[in-house]
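Handing you a structure now.
The complex is shown incomplete by one protein chain, all other protein chains being positioned as in the whole.
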Amino acid sequence: MQTAYAVLGGDRRQLRLAELLRQDGAQVYIDGFDSVAGLEQSSLEQAVTADVVILPLPVSMDGTTLYRPLSSSKLALEDLWPLLDSRRQLVCGGTIKKALRKQAEKAGVDLIDYFDREEVQVGNAVPTAEGAIQAAMEATERTIHGAKALVIGHGRIGRVLARDLAGLGALVTVSARRFSDLAWIDAEGCQALHTERLAGKLGEFDLIFNTAPARILGRALLEELKAGCVVIDLASEPGGVDFGVAEALEVRAIWARALPGKVAPLTAANVIRDAIYHIMEERG
Amino acid sequence: MQTAYAVLGGDRRQLRLAELLRQDGAQVYIDGFDSVAGLEQSSLEQAVTADVVILPLPVSMDGTTLYRPLSSSKLALEDLWPLLDSRRQLVCGGTIKKALRKQAEKAGVDLIDYFDREEVQVGNAVPTAEGAIQAAMEATERTIHGAKALVIGHGRIGRVLARDLAGLGALVTVSARRFSDLAWIDAEGCQALHTERLAGKLGEFDLIFNTAPARILGRALLEELKAGCVVIDLASEPGGVDFGVAEALEVRAIWARALPGKVAPLTAANVIRDAIYHIMEERG
Amino acid sequence: MQTAYAVLGGDRRQLRLAELLRQDGAQVYIDGFDSVAGLEQSSLEQAVTADVVILPLPVSMDGTTLYRPLSSSKLALEDLWPLLDSRRQLVCGGTIKKALRKQAEKAGVDLIDYFDREEVQVGNAVPTAEGAIQAAMEATERTIHGAKALVIGHGRIGRVLARDLAGLGALVTVSARRFSDLAWIDAEGCQALHTERLAGKLGEFDLIFNTAPARILGRALLEELKAGCVVIDLASEPGGVDFGVAEALEVRAIWARALPGKVAPLTAANVIRDAIYHIMEERG
Partner (left out) sequence: MQTAYAVLGGDRRQLRLAELLRQDGAQVYIDGFDSVAGLEQSSLEQAVTADVVILPLPVSMDGTTLYRPLSSSKLALEDLWPLLDSRRQLVCGGTIKKALRKQAEKAGVDLIDYFDREEVQVGNAVPTAEGAIQAAMEATERTIHGAKALVIGHGRIGRVLARDLAGLGALVTVSARRFSDLAWIDAEGCQALHTERLAGKLGEFDLIFNTAPARILGRALLEELKAGCVVIDLASEPGGVDFGVAEALEVRAIWARALPGKVAPLTAANVIRDAIYHIMEERG
């Protein structure tokens, strides 16, 4: 039998997700997108009858209402939970914080996080890396081709980003701390550099991307940068760059965050759809 | 002895060119950039004493005055020629049309075209390809990675563009007409398609780049495109896409022209500098 | 109607060619492979009735008999021509020298060369490059990955070889003489070096491939090579390396010739088949 899905709010990604599910032949109810012109929505009552209820990414910004940036009305979480039944439904959402999970559990709703999965993190590294490259293209007067580029950190994003930069013809150095990461960087065809040995070497780079979740680029390193060098910071709060110092030094530094949803909502929706399918497959 | 250069007008590329020549240790006079704040200029009288006089790209837009978009005053070509002496100076400029060349010759000035060289065409293919990718990134809701991309034409730009797209993880098909080009496309790791056999196959692509100097994408082919497909046209006048039909069909089509100067003036300046050095080397 | 082909002698490539034509659904007669066990052959009389007669590559080694290394008997060319009729048949062969062509013409046979086509040269560059890499792998104690490799010459083979070496993680320098080739080398992501400026720079390379048809690697350059450096020469007669000097200097130098037929006869056969189809298509 055909599976029915409900997509309850969220940003453009969730709209694309609804479309992708429909393209796969599913019945999809949507609610919480009333600001989008020309879109037929279901009633919330009908939507909550679905087999799979998909809450947004993130589920909530304020902790009390559902994240519905494309709706003119608010929906309180405490009004939503009684409509759901996780015994007969799969109820899932993105980045579910502890308090939210507890709140839902109290109301008898078991929340599954589709964002907290390794394949989603990997899948999102691709649009994040491309978004970083787009930001670099827009910020520089030169091509990526031939640029000396440094990627700080060899996690998922660093790995994909280094590959993309090399694919465009940049000369790529990647910094990491573990010997095994340094061996991988070499195996992947890039120059390896220990993150603790960045000092004294930053002056040669045209482009620097930080992917490490640490304040690595402080005054001492920023002072090394050559004129025209652009820094793209992909770290989450509080960021890996001392932006105040960067401004004072007239270093062009860009804090690029939440890229998948911004630069490639369709790709981001694809990643979420796959994760939901995987959750369903694992539950049998 | 140190060579002296004069950079007489032009856009940002020529400013970057002046900087690059200075970085190489040369004496560089500039004139025709008075709209740029904080820039010290030479007098035209002093500038024309240089060993190498570099006219802009293009030398002239209107056929009578020098192309000086960053100047508040005009400089008539007929006032310029008497100041130059191609017996003791190398006088060069970009895209010199026949009439212009004749006009200069009459005034005793032998113009050398730095843009009409194969290595410049190749060198500019790199920023053109990156500019096309940047345009595609900005226009689509998806990543280049995983996109089915078609590049029409296997000239310099098509060749570099296909490489870059594949480097970012796109699945690349390139169309051409000659068997040898089709063999090259295969050798370069892309799918080859005969340009005369595009019909019936365009519906599968997410991204289409036209590099061929011909109106290839007319109504019949545009009607094949799937929803969300983005077309980037890199052809010069009159363009390779019927933009009127594209608009009527709600196909997103972008005519991206003169990309090197727009997206990567520094790289474009580098290409011009190298060409000038090559001209000097060839003249001995 | 089904096209009938005759494959008259040649090496393993031609056997593979016969198989490929059969896989495409054609009627294929073979003759001149009697040394290959378990292979059913046609009579020569039957074979020459075919629509397309495919002579070997090369057609003849000695100028008087057909090249049939897999046959125990000889077939004189002057006995072959009277059996053929180029008014109703396409008669083609590989590397047809002037004298041979004249001889055939006298006998009323118009020979078409399937090897003398640009797409065949490009197609063969792929197995040649892979054969060169295989030779380097076999001759060295190190990986291609991480090797500093020099490719002398940026023709078809140099271009494909540089791409393959970079694809395996080598650090690739390509030398050429023309500025446009140097620009292409840069656009293709390799280091460019002028062939006239090799002197003084050869000591850094682990692997050197010569693709230029000239005696470039004489004593002076060979003396620069570091211990363990391996030289693979892909030039045709008389070769690009002074092998006597190389031996005296204990430089490991390998003259790798006729690689497509040796390392990848199936791929080589594919290239010939495509060329024959192209010839047929062009003749309409």
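Order as written gives the chain letters A, B and C; numbering starts at 1 within each chain.
Quick note on the criterion: contacts are C-beta pairs under 8 Å (C-beta built on N, C-alpha and C of every residue); 3 or more make two chains touch, one makes a residue touch a chain.
These figures come from a predicted structure and were not determined experimentally.
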Contact residue for the chain not shown (choose from C:30, C:166 or C:254): C:166
Residue touching the undisplayed chain, where the options are C:46, C:64, C:143 or C:236: C:143
Omitted-chain contact residue, chosen from A:111, A:160 or A:246: A:160
Per the touch definition above, residue among B:186, B:206 or B:233 touching the missing chain: B:186
Positions on chain B contacted by the hidden chain, ascending: 145-146, 169, 186-187, 189
Where the unshown chain meets chain A, residue by residue: 117-123, 125-126, 160, 163, 178-180, 182-184, 186-188, 274, 278
Interface residues of chain C (partner: the chain not displayed): 12, 16, 126-127, 130, 133-134, 137-138, 140-146, 164, 166-169, 228, 263-267
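We adopt the following convention: only the chains that are shown with their structure count from here on.
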Chain contact graph, described as a line, ring, star, complete graph or other shape: complete
Classification of the chain A:chain C interface as same or different, half of numbers criterion: same
Per-chain CA centroid nearest to the all-protein CA mean: B
Length of the line joining the C-alpha centres of chain B and chain C, rounded to whole Å: 37
Between chain C and chain A, distance of the C-alpha-averaged centres to the nearest whole Å: 50
Residues of chain B touching at least two other chains: 126
